[in-house]
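This structure is in structure tokens; I'll ask about it shortly.
Only one protein chain is missing from this complex, and each of the others stays in its spot.
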């Protein structure tokens, strides 16, 4: 049910080594070995499953995409862009970017990668019929043109120092020039698509011609999706699958007790509560402040996430982020102050719009119920209206004065700010308009000096914290479960299952753990 | 036959001692059905168990096979049949015993045959179940029995399904089923009660024939003393599960000792109740109901404009005010259809019906409120006519209020009084009433509408003789009191005679005779009327033999329905006195000296 | 049995009546899905559904035409044997649906093979021993399994048999089946769960039908012929209750196609029920339509078959 939109996968910080507060990677003393068949159960899967990188919006799509396609860059565990299909990305003015493609890369159909493929892959997002998920991001590219068979020149509308991170987004994966049919995948990735049945399964087999020698270890991967939490965990416990995405916090203890691994990845993913500032009670700053005080963040952390989260401070950068503003005072749970603020403005005896939530936005129903309960203790009546998961993002999200949403870990702070907080941002959930914030954003994109940019980002976080109608109680720690025979997994800041790129790193160690008889791939 | 009472007898084949049967309804308390019943049946003897409904006669008969219906059980006493102690046998022993040593012939063969299986399979089933003979031999024996009982086309009748045969034929097949294993004991449970009198004769004769040939011991359960006279050597009279009297048939029928037996006998004796026979159709009186050339059929119109299948052909029937008109005929003759057409629930093809001078619409919905009110139907089965969920008082009250009459307690009391019921019954519900009481309420319901014409469709058919007699008495009293017209449909000539002024005889949808009841005694009559009269069993032991002898060569193997409609006389196929012209032309209608309208090619002298 | 004209007419009338229902459902489903908030353009774009993107996509998919026009286009295609293509995957819906339908039929068939005999035996024995302890026990048991939500039964079964005992696979993925053994292992739990749902209803109805038949006088007659209970049931009762039993079975089987969303979801079984739920969520109307056609068609096919069986069996028994 949790059809999460993983729309902002990988933010990248240009050529800067990751200093993020990530847990140290497990020692890789053991040499990976080739071979083995791995079955992975993801959460969402439906008829809408697609192999078109432009359209993908679900976890399972991203997982598949990372198997079959390559991006121009790839984001590492600290969201730093690393060379992939592009060997070099350079710019003097941060407006015109020159790319040099790796030579000799072959698509699965045998064709060789050229700059024309890149131009086609990037420009098609503009076409409304493609129904691209990253049309907004693609619109920032004024032109994309070839410069010889392996050279590409991208000219942006505005300078952006974080642009390489954008190219690391899964949706910007490179496909063969002219591809229209996505019944199978024709990419350059480490696996070839052997079977793809939307909503049922997909089967990937290792691509022997992959351009990178250490790009993939397992022979084949089968990806299925099991939306029912219990069923997914049972499948892992029974040995039917080897890896599952999104372990429920309540089952972490069970999995570990039964000898399964649970990988905790601190990410920037959050579920938020938005009070629109253009309509409804959110126009009143005291109301917004009061509601922020009504979020019992510790309780949510304990009850909803069972501690697998980090404290949120109503701004979108997680504590692990390099630019996280530590000086910002933490919003506290303060029902008395909330009551005083609400009473002052007469909200206590007023009919308020309902809190819109949905299984589509991770845990939003539970958080809404907890908020409702806290509100009722101070005499504030809030109705919860749960919407069906399907159609939530297009029909309900951002349409109501008070509603929940969620944002997945972004590729960069810049991306977060521009898609969700700038005045023109498509996902400006609280409909917050701040010219000052917009100015700072423009400024930050041209600022090559790290310290200066950090200062700008600090100020932007403060603005969001103080002014916007968004309440971010917690950042969610992604949990993935795996059988002990699976090696090579470690946390990525970009999201669960190594930012969906796990297929490129895992390997099977059958000596490590006993495992019930397993069937070979069909 | 060999009724040797008083002489030294062989040891009894059946010996019932102090039998006690109990039953319960739902989770109610157990109540006795049969109490302390003892009797013996000697080898080769036929014993009649006589009683009305509720006397426990069927329960006793079933108990002889060690069987009790659901909710009932054999609570005490001892039954020995052919050396078996029936009350102490295991289920497996009982299975081996039933159908082989003792066989059972049920009342309603139409229901007792499995509708989904061909008849031969069912007839030879006992022989196969008990591994008495191989299938082929069993079939041969079945065909032999069919022949013995004068069944038509004995070689192939077994391939047919129950619905394809008539009740009389099925009853004989049932007998063949019972006899296939050559049992020592056969139980006949009211085997002819559901049959027409004309058919009954054939079936009774068939039973007698097989008994002569096969020589089994029998128990014959019935309420009909006349049948007892034909079939049984001795009789046991039962009432409410207690033996009233036991003796030879002759003694029971000619010199009953017990008061109950005497009452039964009286109810079985024909009597004329209609002392007001005032009506003579002078042709001047305006009929209250006039049925003219009524044709009812189905299956769409044929090439001649008449329906493909006719149920009624050009039936005319004028009913005078205050008159009781009887309609008689065997099942399938169309008498109920006629009643339903008059009642407005059976559309007709051509012809018409007028009521008090006004034409009646075919559909009840199209008739006026007054017409609906003044023609009332009293249907055969009171169980179905009364809403089990509505009290007697409410049932009557609704009729009164619906017709705009005052529905006072007094009025309801008066109505109940009219049908000789106490007014306390107003608070009762139909399931709590006896059959006779239900039929009286049914009458009261019709009378509550203050009708001018009451249509009675076999209202006594489902009742015991004594109760039926009482209903007929009541009818006559009402007739005197109310002066309304009655249309009385029956297959019982006794009943007809006792209450009617005029009688219409229907055969295969044709009115073959229309006569004042007084003229029934005086010839000439239509051959079919005569046959009906002759078929009514009499309480003489030699009656059946006489009838059979008289009937002689004309066997009754042709089904009544097979007569071709429209061509010739409808009765030609069965007529003992038919002549060539009967096959080809429709007979004329002529008036006998006694005033009967007869449709027949033969003249008075030929029919006398 | 002679198939005379009247009988054929009666059968045609039954079939005609079913077609009326089918048309009714088709029209109703089309217009109901048309009034659902949001369409496939919204669903495809999700959070990226900006007004201009939605409008452009809608135009390219003909969604900007009025509902009636779209309906006419769809019906026209239907009349030419074209069920349309999925708006989401652009694949022909007929192929998509039939692929899933085969899976569903397989699951339904196996379930029926297992559940129908169990239900018939339970219902019949309960009828024979009615109002005894056995009857009440059967009644209690069947009611219990019907009333407990099937996701609980399914989950509990998986937890016990797959997780704890490692006896059976937790998923019933079609792709893993390559022997009878693995087939049985994969199907045993989904089939049992589904059987729990339908056996209750079927056995209760069977019991009622049987009690009716067992009270008839031809059964009494068979008892008095010395027939054993087994002989009575098999030889006498069964031929008479074929029609009502078939009706009972038909109603339950139609549930097995459409009513099994939860079982499909828990066991990750690619059946047609989840396809329809998906297609409604994605507002993929051609796909919704063909699924509705299949469900409705299957239901009507089964009930019509039951009606015809009833007609034929009554024809044999009562017509003359």
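First chain written, first letter: the chains are A, B and C, and each begins at residue 1.
Operating definition for what follows: a residue touches a chain if its C-beta (ideal position, glycine included) is under 8 Å from a C-beta of that chain, and two chains touch if they have at least 3 such contacts.
In the analysis below, contacts and distances are computed from a predicted model.
Engineer: Per UniProt, what's the omitted chain called: "Heme exporter protein B", "Multisubunit sodium/proton antiporter, MrpD subunit", "NADH dehydrogenase subunit M" or "ABC transporter permease subunit"?
Structural biologist: Choosing among "Heme exporter protein B", "Multisubunit sodium/proton antiporter, MrpD subunit", "NADH dehydrogenase subunit M" or "ABC transporter permease subunit", the correct UniProt name is "ABC transporter permease subunit".
Engineer: Which shown chains does the chain we cannot see touch?
Structural biologist: Visible chains that the missing one touches: A, B, C.
Engineer: Among the options B:204, B:294 or B:386, which residue touches the chain absent from this view?
Structural biologist: B:386
Engineer: Any idea which of B:292, B:372, B:450 or B:540 touches the chain not displayed?
Structural biologist: B:372
Engineer: Would you indicate which residue among C:33, C:111 or C:162 is in contact with the undisplayed chain?
Structural biologist: Touching the chain that is not displayed is residue C:33.
Engineer: Thinking of the whole complex, not just what is shown, which of A:334, A:366 or A:509 touches the missing chain?
Structural biologist: Among A:334, A:366 or A:509, only A:366 touches the chain that is not shown.
Engineer: Go through chain A and note every residue touching the omitted chain.
Structural biologist: 1, 228-230, 233, 248, 250-251, 254, 299, 302-304, 306, 358-359, 365-366, 368-370, 372-373, 376, 383-391
Engineer: Could you pull out which residues of chain B are in touch with the chain that's been left out?
Structural biologist: 24-26, 70-71, 343-345, 364-365, 369, 372, 377, 379, 381, 384-391, 393-394, 397-399, 402, 426-427, 429, 445, 449
Engineer: Pick out the residues on chain C that sit against the missing chain.
Structural biologist: 17-18, 20-22, 24-25, 28-29, 32-33, 35-37, 130-131, 136, 139-140, 143-144, 146-152, 155-156, 159, 163, 201, 204, 211, 215, 254-255, 257-259, 261-262, 265, 273, 276-277, 280, 292, 295-296, 298-300, 303
Keep in mind that, in the parts below, only the chains that are shown with their structure count from here on.
Engineer: Per the definition at the top, count C-beta pairs in contact and tell me whether A-C or B-C has more.
Structural biologist: If we tally the C-beta pairs in contact for A-C and B-C, the bigger total goes to A-C.
Engineer: Need the CA-centroid distance for the pair chain A / chain C, whole Å please.
Structural biologist: Roughly 40 Å separates the two chain centres.
Engineer: Chain B to chain C: how many Å between their CA centres?
Structural biologist: Centre separation, chain B to chain C: 50 Å.
Engineer: Multi-chain contacts in chain C: which residues touch at least two other chains?
Structural biologist: none
Engineer: Which part of chain A faces chain C closely enough to touch in the complex?
Structural biologist: Counting only chain A, the residues touching chain C are 5, 7, 41, 46-48, 50, 55, 57, 128-129, 131-136, 183, 197-201, 222, 224, 226-228, 230-231, 234-235, 237-241, 388-391, 393-395, 397, 426-427, 516, 519, 522.
Engineer: Taking the complex as given, what residues does chain C use to touch chain B?
Structural biologist: 215-218, 220-228, 231, 235-236, 239-240, 313, 316-320
Engineer: Quick one: in the complex, what on chain B touches chain C?
Structural biologist: 62, 65, 67, 69-70, 94-100, 103-104, 106, 108, 111-117, 125-126, 129-130, 161-164, 177
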